[in-house]
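Here's the structure we're looking at; comments come further down.
The block that comes next holds subunit A.
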Amino acid sequence: MGETTAREPLLAVEGVDFSYGRARVLRDVSLSVEPGELVALLGSNGAGKTTLLENVSGLSTPDSGAIRFDGEDVTSLAANETWERGLVHVPEDRKLFPEMTIAETFAIATPRGLDDDTVSSLRERVFEIFPDLESRLDQRVGTMSGGQQQMVSMSRGLMSDPDMLLLDEPTLGLAPDLAADILDAIGRINEAGTTVLLVSQQALSALDIADRAYVLDNGEVTLSGPATELKRSDEVREAYLGM
Partner candidate 1 sequence: MALLELRDIEKSFGGLRVLEGVSMTVEEGSIQGLIGPNGAGKTTLFNLVSGLLRADNGTIVFDGTDITDRAPKHIARDGVGRTFQLTRPYPGMTTQDNLLPGLVYAGGYDRVSEARARALELLDLVDLADLAHEESRDLTMSEQKRLEIARALATEPKLLLLDEVFAGLSHEDVARQIELIDGIRDELDVTILLIEHVMEATMTVCDRVGVLANGTIIAEDVPDEIVHDEQVIDVYLGSGRDEVGTGADSDATPDEDVPETGGGLDG
Partner candidate 2 sequence: FDSILGDGGDGDAIVIGGTLPLSGAYADTATYIEDGYRQWASDVNDDGGLLGREVDLVIEDDQSEASEGVSQLNRLITREGVDLLLGGYPGSTAAGQMQVADQNDMVYVSMGGHMSSFEQGFEYAFGAPPLMGQWWYDGFFNWLEGQPESEWPETAAAITVDNPVGQAVYESTTKNLDRLGIPLEMDERYTLPLDSAQSLVSSAADVGADLFFANGFFGDGVSTIQAIHDTGYEPKAVLQGIGSLTPAWEDELGDLGDYVVSGTSMHPDLPFEGIDRLNEIAQEEYDRDTTSEYFLFGYSWMQTLQQGVEGAGEIDNGAIRDWLKSNSVETVGGEYAFDDRGLPDPIEYATQVRDGVAKLVAPDDVATHDVVYPYYEQF
Partner candidate 3 sequence: MIRERLDSSDRLAIAVVGLLALVPALTMDQYVLSFLMLLVMYASLAVGWNVLGGYAGYESFGHVAFLGVGGYTSVWLFVEYGLEPYLTAPIGAAVAGFIALVVGYPALRLKGPYFALVTLVIALGIQAFVTNLPGLDASQGVFLPAPLDDPAHSQVLLYLLMVGVLGVTILAARLVERSKYGIGLYAIREDEAVASTQGIDTTRLKVGAFVLSAALAGLAGGIYAWYLGYVTPTPMFDVRVSILVVLMALLGGTGNWIGPFVGAAALRVVDEFLVLQFGGQVAQIMYGLVLVGVILYLPHGVVPWLRRHARSRLPDRLGGATPGGDR
């Protein structure tokens, strides 16, 4: 897939290994995401999806292998450094600032030097997806419900004006109607030009909006291909789509 274009992929993960102590969690993982693509990353619980995203964003560093973003080697950059390059990670466990209000959270995450128009259009986009947040701008994040916090987490990522989003279970704990809306919204954000690597247990919905997908099993990439093809794969249907 990636090879079809001569251009360099926006994100290239090459032969990454990673262990927690003795437990090997990622084994020689390679994948790539082209500019403007929406790629889904599927896998059962404990397969290593979260770990991979953390390796990419710089929350952790691969034991070996390389990660390139926009042509640059970012393997050992810290998370704030990849953020500066436009690679924004929305983590599975949210990692919010409980004592801050939503407004303060947004202010922190908005890149400095962005002009006012851009900032307000970012905000509009967020409130369009999560209308519930607008009325809660001054509520402390720590007092919000689980689902509300999930919304704040995703919004914080969007306020960072990303070139590429790493989304780890963005619909976790959200009510069904909202979860569906958000997947729609991710699709729209992608169409508007943001590259996306999406981890989701809602495999079918994810494949619906994805261009391509990878399947991670026990730390290894076992399948990859265009979303439509994977959706037909027996293996995927059985394991991840529940069929």
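Convention: a residue touches a chain if its C-beta (ideal position, glycine included) is under 8 Å from a C-beta of that chain, and two chains touch if they have at least 3 such contacts; residues count from 1.
How these were chosen: all candidates are chains of the complex that A comes from, given by their letters.
As the structure is a computational prediction, the values presented were derived from the model and not from experiment.
All listed chains 1, 2 or 3 share the complex with subunit A, though the touching one is 1. Within the complex, the subunit A residues that touch candidate 1 are 20, 43-46, 50, 92-93, 132, 143-148, 150-151, 169, 171-181, 183-184, 201-205, 208-209, 228, 231-232, 237, 239-243.
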